[in-house]
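The complex appears here minus one protein chain, its other protein chains still in place.
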Amino acid sequence: MSGKKSLGRFFTENAVVIIFLALTIAAIPPSGLSFQYIIQEMITRLGRNTFLVLALLLPIFAGMGLNFGMTLGAMSGQIGLILAINWNIGGVEGLLFAALVGTPISVLMGYICGAVLNKAKGREMVTGYILAFFINGVYQFVVLYMMGSIFPIKNPAIVLSRGYGIRNTLNLENVRQSLDDLLMLKVGGFLIPVATFLIIGLLCVFVVWFKKTKLGQDMRAVGHDMTVAEAAGVPVDRTRIIAIIISTVLASFGQIIFLQNMGNMATYNAHDQTSFFAVAAILVGGASVKKASIPNVIIGVILLHVLYVVTPRAGQNLFGSAMIGEYFRQFIGYGVIALTLVLYAWKARQGAARAREGLRGGNSATAAAGTAAADTAKGGAK
Amino acid sequence: MDKIKQFVTDFGWPRIIIFLFLLFLFIAAPFVGVRIDASISDVFNRFGQNALFVLAMVPMIQSGCGLNFGLSIGIIAGLIGSTLSVQFGLTGLMGFFGAVALAIPFAVIFGWFYGLLLNKVKGEEMTIAMYVGFAGVMFMCIMWLILPYTNSTMVWGYAGKGLRTTISVEGYYRQVLNDFWAIRIGTDFIFPTGMLLFVVFCAFLMWLFLRTKTGTAMTAVGSNPDFARASGISADRMRTVSVIISTVLGAVGIVVFQQSYGFIQLYTAPLAMPFAAVAAILIGGASVNKATMVNVLVGAFLFQGLLTMTPSVINSALKTDISEVIRIIVSNGIIIYALTRKTKVTK
Partner (left out) sequence: MAQQGPLLSVEHVSKEFYGNIVLHDVCFDLKAGEILGLVGENGAGKTTLMRILFGMPVIAQTGGYKGRVCIDGNEVNFSNPFDALDAGIGMVHQEFSLIPGFTTTENIVLNRESMKPTFLNEVFGDRMSVLDRPDMKKRAESAIAKLGVRLDSDMLISEMPVGHKQFTEIAREINREKTRILVLDEPTAVLTETEAEVLLVALRNLAKQGIAIIFISHRLHEVIQVADRIVVLRDGLAVKDTAVAGVSVRDIASWMVGRSIAAERLDAGEKREFGPEILSVEHLWVDMPGETVRDINFAVKKGEIFGFGGLAGQGKLGIPNGIMGLFPAGGAVKLHGKPVELDEPRKALEMGMAFVSEDRRGVGLLLDESLEWNIAFTAMQIHGQYLKPVLGKLLKIRDEAGMRKLTLEYIGILDIKCTSPSQKAKELSGGNQQKICLAKAFALKPDLLFVSEPTRGIDVGAKKLVLDTLHKYNREYGMTIVMVSSELEELRSICDRIAIVDEGRIAGILAPTADIAEFGLLMSGEKTEAVQGANRG
């Protein structure tokens, strides 16, 4: 009996994951792709994306929802990479250099983002989203107009022919997969970028450790109830800003890892979909606006990206149009974000209603069930 | 002096800067060789194209649902209407009004579901609206590919099925409103009388609606939902009505846009449209919870003026295409400004 019940609970709590698992499995056969291929893609994409998705965790702990402002970090990382290429620093050193440049920029961006979100409490997500657009404008201004005119760029290969501004596509040959290749193992026919996974593992350890620190505890407190935390003397606004700064810095590292794997960078578009993919992944993995964990991240990245690999081919084979699969996977991505947000907001409202019911004292609790029942209860009590 | 200060705080620095910037652009235009008459004609035209989207923001702002980032839902309904109109081969004014008439039922149904959804997620409307809009657009992308349209002007020639990305409405209802009583002065100035009349007519209907019993109740719901409830108003119903009206306006808006622009744009085209409308009404002086007809007209005019004038003036002056960057910064900057302001509802 209780086993059945807990099974039901398991299904409702993991509904999103289960639906996605079913969808992915269903889409594999029609895609006609070999398992060998799919698993290799999965490993590659796990290495490419996981770090970025992990960057979302801290703001969720701090109750700020999904950090759509992580795009700011991605842009900081890209500036780091541009400069690394400018000075022709290749290999892992190039990546380290990019991270070094990206860090102060992303700290500043994170601070700005955190401060703005503090002024928009209760609508952090939409504000973060628009802020990413806004900073995108600033980024374009800097990269397209300032670089090469005000900031000297010495590598002519990356400058537009008009003499200033960075080219639309950058070849990251110098740093291409330098992290992945640092320690590439071949296990049973699969290439595994061990160094990348080690870094991801290190970040996971950091996250677990961070949750045990005082700051991590404060973040949880702020995430649960800002007023109580404030009353207990926790510096709420500061804690929220720190959460966003860490998230932004991690996103900047994540974008560098992402781009070194891709091997080239669309200077003005590479960050457009960063938050979308990261958010969709963590939600597909079963996270919500208020609750997320490392397993959510890993499951999410695997499921979302396997689905992304197989759907265009499945669409091609099933409907004779690869575009259908392409649109379908985007629909799924946006849909899952919308759906989890709706489910979350809905549950939150129901929870509030239940909490109010909890205030009904004594026999009034039964009254919620129905007037008639209440009347008899009251009659009896009288 | 105090009055000026009050005005500045109410209206907000960002808006004043934008206004002064636009004024500067108009003054500078002749000096950099931009024809002012062509520019003004362009501004009027784009104003007319976009004004209904901006107007569509009003009901939801008034009823407390916030900025309608999910306007693409209405735009989709409009696209269904316009493609159906072309499919049925309706032309001229028949084509235009046919598209509108075919779009409205879809808009009402979509808006109704969309409204029910937003009622379930009070407090999170804006983020959810955005993603519901995105998901809707993506879903329709699939539909455009598989729906059985047959009109040869619309479907891909080589495959024989699936709608094209852009469909010309030449020969259907291109410019039917623009040309209605249009006034031409010289070679470059065309005043699109018909379209502007239509816009004004829609704005007048909205103005009237906000003064009816229902419109009054809707405003009260947005102003103070508890007051409205205590006066016997169902907040959920009013919110749903506002969402439906907004969606219908979005649908009509895209048809007006198409007849002036000359093309139906399908697939991912509607994704970014809501943001421009949101930015426009905020530039017009609206806040997240109060908007008037003046905000709509001023906002649409300022924003479209900016979009028209910056490329021509700045690009001629600086010989760069920096206007796109200015557009991104201005339109998103104003949205952030509005979102981070303390909501004016006093409690």
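Lettered A and B in written order, each chain numbered from 1.
FYI, contacts are C-beta pairs under 8 Å (C-beta built on N, C-alpha and C of every residue); 3 or more make two chains touch, one makes a residue touch a chain.
Since the structure is predicted, the reported quantities are computational estimates derived from the model, not experimental observations.
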Residue among B:Val155, B:Ile233, B:Val252 or B:Ala279 touching the omitted chain: B:Ile233
Residue among B:Thr216, B:Thr268, B:Thr292 or B:Thr340 touching the omitted chain: B:Thr216
Residue in contact with the excluded chain [from A:Ser6, A:Asn88, A:Asn171 or A:Thr213]: A:Thr213
Missing-partner contacts on chain A, residue numbers: 209, 212-215, 217-218, 220-221, 224-225, 227-229, 231-234, 356-357, 359-364, 367-368, 370-371, 374-375, 378-379, 381-382
Missing-partner contacts on chain B, residue numbers: 208, 211-213, 216-217, 219-220, 223-224, 226-227, 229-234, 290, 344-347
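Here is the rule we use: only the chains that are shown with their structure count from here on.
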Averaged-CA centre spacing for the pair chain B and chain A, given as whole angstrom: 31
Complex interface listing, chain A residues touching chain B: 116, 119-120, 122-123, 125-127, 129-131, 133-134, 136-138, 140-141, 144-145, 319, 321, 323-324, 327-328, 330-331, 333-335, 337-338, 341-342, 344-346, 349
Residue ranges of chain B touching chain A (in the complex, touch as defined): 69, 117, 120-124, 126-128, 130-132, 134-135, 138-139, 141-142, 145-146, 162, 267, 275, 320, 322, 324-329, 332-333, 335-336, 339-340
